[in-house]
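Right, chain A next:
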Amino acid sequence: MSKYVIIGNSAAAIGCVEGIRQVDQKGEITLIASEPHHTYSRPLISYLLYGKTDEQRMKYRPNDFYKKNKVTKRLGETVTEIDKKQKTVTLKSGEKIQYEKLLVATGSNPFVPPMEGLENVKNRFSFMTLDDAKALDKTLKKDTKALVVGAGLIGLKCVEGILDKVATVDVVDLADRILPSILDETGSDLVKKFLESKGVKFHLKDSVEKFEKDKVVLKSKKTVDFDVVVIAVGVRPNISLVKDIDGKCHRAIITNNKCETSIKDIYAAGDCTESADCATGDMKVMALLPNAYMQGETAGINMAGGTKLYENAIPMNAIGFFGYHMITAGDYVGQTYEALDGENYKKLFYKDNRLMGFIMIGDVMRAGIYTSLIKNKTDLTTIDFELIKEKPQLMAFSKKKRSEFLAK
Partner candidate 1 sequence: MAIDFLYPEYEIKRDRDKCICCRVCERQCANEAHWYDAELEMMMCDSAKCVNCHRCVSLCPTRALKIVKTDHTFKENANWTGEHIAEIYRQAGTGGVLLSSMGNPKKYPIYWDKMLINASQVTNPPIDPLREPMETKVFLGAKPGKVEFNSKGEIKNNLPPQLKLEVPIMFSAMSYGSISYNAHESLARAAKELGTFYNTGEGGLHEDFYKYGANTIVQVASGRFGVHKDYLNAGAAIEIKMGQGAKPGIGGHLPGIKVREDISRTRMIPEGSDAISPAPHHDIYSIEDLRQLVYSLKEASDYKKPVIVKIAAVHNVAAIASGIARGGADIIAIDGYRGGTGAAPTRIRDNVGIPIELALAAVDQRLREEGIRNNVSIVVGGSIRSSADVVKAIALGADAVYIATSALMALGCHLCRSCQKGNCNWGIATQRPELVRRLNPDIGYKRLVNLVTAWNHEIKEIMGGMGINSIESLRGNRLMLRGIGLTEKELSILGIKHAGE
Partner candidate 2 sequence: MKRIYVNEKWCLGCHLCEYYCAFANSGKDSMVKALKNVTINPRIRIEERGGISFAVSCRHCEEPLCTKSCITGALSVNDGVIQIDKDKCVGCYTCILTCPYGAIVPSETGAIQKCELCMNNSSGTPACVAGCPNKAIVFEEK
Partner candidate 3 sequence: MLKEGQVRIPSGCAISGVISKSGKKINGEIIVKSIATMHDRSNGLGGGFAGYGIYPQYKDLYAFHVFYDGNQAREECERFLDRHFDIINLSKIPVRPSSKITAEPLIWRYFVNPLPTKLTDSHLDEKEFVSRSVIRINSQIDGAYVFSCGKNMGVFKAVGYPEDVGDYFRLEEYDGYAWTAHGRYPTNTPGWWGGAHPFAMLDYSIVHNGEISSYDANRRDIEMYGYKCTLQTDTEVITYIIDYLLRKQRLSLSDAASVIAAPFWSTIENMPKAQKDKLTYLRSAFPGLLITGPFSIILGFEGGLMALNDRLKLRSMVIGEKDDMVYMASEECAIRIIEPELDKLWSPRGGEPVIVTLDSYKSSK
């Protein structure tokens, strides 16, 4: 009977369990994770603070998930090393666990750059784990002045989570716009204005010079009072377990389309990996839960002897603040088509008769149709591009294609 070991307990790990079980109902699965919690959805921590979910509903899978899938869980334990020759992993306790196939789904860690005076700030937090969120939540009061360093996805989701619970929220970011990784200037501006209308104060093209008691001094010499600071400037993939045994890594662990690392019988999935962007072919960290799950599932199927390729990955994002939604995907290269109508904004990027990427803000209805155009590398000359530009719709496809979609 096969022995599978999975390091991690988030989307990639769960995907891996479900992938294995599609092929192999019997093999032993041991799942080891540092966090002691039942698998939960990390992106939901902001919703937890916002009050849209609770710890029970945050569970990524039902309570009986491990039992049903016959998974031996070792939660709250940390793997310190992998022995690729002996095919064992070693726990902090020194215990060694044998594997035949191993998945490394160690995710990433918040990156906290050195900042003067930070060590003296009592209420400083990252915003990555359930424990982070719960700890942060405890400090928040009606009159709290919150400071968030970083106007990226994590920072702003944190803003959404806490805004209604505190007196003020200030956001500092070195970049000249918010959400620079997913939005263009127009889009950033729209979202920024929207968040400002909700009471968020932004300090862009600025950064922390030093933390003092109760306030921060920015490079611009502005000072901002705060009681609580959340550092959300970025994350670093957790790659050491693989890197230490000479597994191939760049910024993250390199995986092929079967989600194998360069080391035999060791697979990796999720935020700790780099994989190919199907639209461009570039190796990228595409840290997003759906990608993690699908990588994990792919790894699981392959580990159990099945065949599955992970090849449709593209960077993509669905995010929203206070009911204002945006969906983006792909790469922002090539010609563009833009449509701005009040709070609704859409921008399509296309090149060589292919849709390369898009940004939709506000009205995000049926965005997946655009996503599929990118993923499927659909030749835009085979569809009514003018029509689909206006609105994602199946009408733009040929009759035959429509029939394939809906009648087969």
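Keep in mind how these were chosen: all candidates are chains of the complex that A comes from, given by their letters.
In the analysis below, a residue touches a chain if its C-beta (ideal position, glycine included) is under 8 Å from a C-beta of that chain, and two chains touch if they have at least 3 such contacts; residues count from 1.
For clarity, every value in this text was computed on a predicted model and none was experimentally measured.
Asker: With chain A shown on its own, which candidate in 1, 2 or 3 touches it within the complex?
Answerer: Contact with chain A is made by candidate 2.
Asker: Over in the complex, which chain A residues touch candidate 2? Could you list them?
Answerer: 11, 15, 41, 43-44, 47, 52-53, 57-62, 289-290, 293-294, 297, 316-320, 323, 325, 327, 329, 364-369, 371-372, 387, 392-395, 399, 402-403, 405-408
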